[in-house]
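Yeah, one chain of the complex is gone here, protein chain that is, but the others are all in their spots.
Presenting chain A:
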Amino acid sequence: MGKCPNRKVKKRRFSHKTARLTKFLRKCDDAVYDELQKPDAEKKALPLEEDLPAMGQYYCLHCDRYFASLTVRDGHFKTKRHKKRLKQLVEAPHTQLDADLAAGMGMPDNGPKLMSI
């Protein structure tokens, strides 16, 4: 648990945000991008989950957020934040391979293919 900075009341010394940290964690860009690149056939219907708002049925894939109702979600689609996110996810995110190539390495050498698919 992290200490809360600048707290005048000495009794409540700890931040409660750290306890709920998972609530604020978002999927990383590359994970979201991979999800987006999947063909439609592979995408499954959203599973029912009790802990999430509205059983986790209203989900924004780009922003990795759950919403309470359809109207709220559609409202979210119109926001600046969501549109910015759409723009971000157009190009492929940076990967370790990109880093290697930028460092002056060639493409990885996997040898000849042993099995033909």
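Annotations
Simple rule for what comes next: contacts are C-beta pairs under 8 Å (C-beta built on N, C-alpha and C of every residue); 3 or more make two chains touch, one makes a residue touch a chain; residues count from 1.
Everything below uses one rule, namely that contacts and distances are computed from a predicted model.
Here one chain is missing from view; checked against "Mitochondrial import inner membrane translocase subunit", "Transcription initiation factor IIA large subunit", "Ribosomal_L24e domain-containing protein" or "N-terminal E2 ubiquitin-conjugating enzyme", UniProt names that protein "Ribosomal_L24e domain-containing protein". The omitted chain makes contact with chain A at the following residues, 28-31, 93-94, 96, 98-111.
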